[in-house]
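Take a look at the structure set out below.
Of the protein chains in this complex, one is absent; all others appear in place.
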Amino acid sequence: MASTDVSGPPVDRTSSLINNPRFRGLFYQVALILVVGWIGYDIYSNALDNLRRLNLVPGDGFLDRTAGFGIIQSLIDYSEASSYRRALFVGLINTLLVAVLGIVFATLLGFLIGIARLSRNWLIAKIAAAYVEIFRNTPLLLQIFFWYFAVLRSVPDMRSKWSLFGIAHLNIGGVYLPRPVFGPDAGLIGIALLGGVAVSIIVSSWAASRREELGRPPRVWPVHLALIVGLPVLVFFLVGRPISFSMPVFNETGPLLRRGFERGSGLVVIPELVGLLLALTIYTAAYIAEIVRAGIRAVSHGQTEAASSLGLRPGQTLRLVVVPQAMRVIIPPLTNQFLNLTKNSSLAVAIAYPDLVSVGGTVLNQTGRAVEIVGVWMAVYLGLSVLTSIIMNAFNRRVALVER
Amino acid sequence: MSNPSVYVRAAMAPAQPAPRSTVGVAGWLRTNLFSSLWNTVLTLLAIALIVSIVVPTVRFTLVDAVWSGEGREACLAANGACWAYVKAYLPQFIYGRYPIDERWRVDLVYAMLALGLVLLMVPRIPAKGATLAFMLLVFPVVAFVLLTGGGLELDGGLIPDDVMAPSAFRFWIEYGAVCAVLLALAAALAAWQGASVARTLRNLAAALAVLAVVLLAVSVDVGLEHVETANWGGMLVTLVVAVTGMTASMPLGVLLALGRRSNMPVVRLASVVFIEVWRGVPLITVLFMSSVMLPLFLPSGVTIDKLFRALVGVALFNSAYMAEVIRGGLQAIPRGQYEAARALGLGYWQMMRMIVLPQALRLVIPGIVGSFISLFKDTTLVLIIGLFDFLGQIQASANSATWASPVTGISGYIFAAFVYWIFCFGMSQYAGFVERRLDTGYKR
Partner (left out) sequence: MRINFTAVFGAAIGVALGLAGAASAATLDDVKAKGFVQCGANPSLIGFATADEKGEWSGLDIDFCRALAAAIFNDPTKVKFTPLNAKERFTALQSGEIDVLSRNTTWTMSRDTSLGLKFAGVMYYDGQGFLVRKALGVSSALELSNARVCTQTGTTTELNLADYFRSNNMPYEVVAYEKNEEVLQAYEAGRCDVYTTDASGLYAERLKLAAPDDHMILPEIISKEPLGPVVRQGDDQWFNVVKWTYYALVNAEELGITQANVEQMKTSENPEIKRFVGAEGEFGSAIGLSNDWAANIVAKVGNYGEIFDRNVGPSTPLGIARGLNNLWTKGGLQYGMPIR
């Protein structure tokens, strides 16, 4: 229906440019850049002015000064004579430690509770539900205070202890465990362990290919056992037992301050770590349980029924049919929970666990370097977030549905 | 017509009673608790667990607890929780150090908030729009005046002091001038963009007039005593932080969610960076930033109230999470809705305002409530930067010289846990209720 008498108002150039969505988009974007740039520049110049007024030269030079304060837990060498940089590094490692341990424990407990919520046993399901509702609906900080001070109040004091088989001990100073002491050749055992794992993986893939031929998987677990446990043990004895254990030494006599566990003997898990880990695990597990429950329920009932009709036992159904499918639903929100746990570990500052925020706060106090320290915090947590996301995305790709 | 050799039942045989083992209490017990050996073991373990947890808890919190008494001696005598201490400090937990004679103002704000929430949350009550408008526009101003005492001194600052002394009069002259400039700019922009000049002017003028009314309301001296935020505490601070943080983060969250789905690369990038940075860092660093770093970012001489700084931090932080919740809602709207809106000739903002957002926001109400629950729990973090929220107030009082005892602290924590739990559990139940209600709309 081509028409020849289409005659609108005369088109003038400016109006067409304005009504051009591309131009308008460009205009908005330039405006946004200008405004953001203005704010950024302004904050920058204000901060610079203020710092100059306070005689603080911005920069990281202060990090090399002597810290002068003690830190209760450090996995690397640290003393009061170390630098601020070192102190922050100790804090970072402590953050990673509590985050990794927390993730492991919370995942285990969370899966347990999540599966328990779907249990056919009414009582177990209700206990799991009560657990989730109680711990999800109270603030984490409150739980940290509660567990920390509850733990402190209920364990024996510094001069007495509870013992488990004479190996693990507990008192208000923390949990005391034997500490492995590595000799010069201990590295060989590590190499043996890595080698064993590597060979195990090759064996596994071989077994998977054999499975098609045999119709059932070949029996390989003795091989795995030999490779992963046997080989390192063998090397351990071959190179002359390079690992020994330093047992915690408990003094029962002498002046009161000398009684209790001797400094430097055994491995001490400080109560701050115990309290924080307990709270983070219990709190995050409540969320993970809900994720697991939702994931399992997302697997359609037909799958379970089909598995039953194929003659799989309930345990097998869970392991071979339900969990692999549920994992696809579970992984993305689980990643979020891992990130949350890592970020929540910063609440350590409330109970004196020397994590990055806590140590950073002390450095901030001693030096007055607010901008630099907050910058370090932000950079580290953003980095950790990105790292966790990358790892979990890679894992997610592995379990994702392979479509043909 | 009957054939005696063939027996055909004419009527259904009466149903046999179910086997004794599957009905009644015994049957229920059998299927749910003792269906197999493994199940029986689990049940027994569960019972042992319950007994070992519930009995000491009940003993501590109820049986052995001290309910009345004065001072440290009462608590020292207790084997269980010391509720006498909670009773004595309850007003402080609710109002902080708000002057006693002025506490009716806080009560009034609480009452208004509760009433507004009930009106909004019960689906059967009509006029949601009017209530929402009241709660978003009138309530904050009234609450602000009531809580702080109002009577702000507006004295302007654009005209130099030697030209005109600082006064409310100067402020209003400046306000008028700024409004005139803004209106002119808007008119020029509208003309340039080919939009309706008259409508643009009318909308902006209305917004400016509302702002003027708000400013007038907070600057009129209504004769209330001024109460500094340093004296606020307890539940008051918790609610102020949670409610303000939530309300302020909503519009920002909507903008960020729209920005993240925008076609303009710069806008999208800015939104993504903003959202991911705030989501990537812990709230506590944000709060530290607001308490020790933000003052350095302001020009020398300009200071902002500590509580207000924390509020800004909380609102920005929460807006990133809110944006993700709302983005979920936006994604759930079928493309056809967008296309239909476009086909009707609606512009971008018209489409969003009239078609997309109303549907998307309704879809994400459970998500918003969930995010409010997290925010409510996270308000406890402000105690680390030295504000006295509900938990902070409890912690501070547990060490008072008059009540200190081994059980005081733990009693306070249990009480706090109970209160937070009531709030959060209530809200999560409400979210579940809305979710079920929304679900039915799509079920056939």
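What to note about this one:
Each chain carries a letter (A and B) given by its place in the written order, and its residues are counted from 1.
Quick note on the criterion: a residue touches a chain if its C-beta (ideal position, glycine included) is under 8 Å from a C-beta of that chain, and two chains touch if they have at least 3 such contacts.
Just so it is clear, the structure is predicted and the values come from calculations on it, not from any experiment.
For the chain missing from the display, the contacting residue among B:Leu29, B:Leu108, B:Met121 or B:Leu152 is B:Leu152, taking the whole complex into account.
Touch with the chain omitted from the figure is made, among B:Thr43, B:Thr131, B:Asn318 or B:Gln395, by B:Gln395. From the set A:Leu48, A:Val104, A:Ala130 or A:Met158, the residue in touch with the chain omitted from the display is A:Met158, counting the whole complex.
Checked against the hidden chain, the listed residues A:Arg22, A:Arg211, A:Arg241 or A:Arg258 yield one contact partner: A:Arg258.
Considering the complete assembly, subunit B touches the hidden chain via residues 72, 76, 91-92, 97-100, 144, 148, 152-154, 156-157, 171, 214-215, 218-219, 228-231, 288, 291-292, 295-306, 308, 384-386, 388, 395-396, 398-401, 404-406, 409. Subunit A residues in contact with the hidden partner, per the touch definition given at the top, are 38-39, 42-43, 45-46, 50, 53-56, 68-72, 80, 149, 152-153, 157-158, 172-173, 255-258, 263, 271-272, 349-352, 354, 358, 361-362, 364-366, 368, 370.
Simple rule for what comes next: only the chains that are shown with their structure count from here on.
In this assembly, the C-alpha centroid of subunit A lies 28 Å from the C-alpha centroid of subunit B.
Across the complex, subunit B meets subunit A through its residues 32-33, 35, 39, 42-43, 46-47, 49-50, 192-194, 263-267, 270, 276-277, 279-285, 288-289, 292-293, 296-300, 373, 377-381, 383-384, 391, 395, 406, 409-410, 413-414, 416-417, 420-421, 424-425, 428. For subunit A in complex with subunit B, the touching residues are 15, 18-19, 24-25, 28-29, 32-33, 36, 43, 46-47, 49-51, 53, 119-124, 127, 133-134, 136-143, 145-146, 149-150, 153, 339, 343-344, 346-347, 349-350, 357, 361, 364, 370-371, 374, 377-378, 381-382, 385-386.
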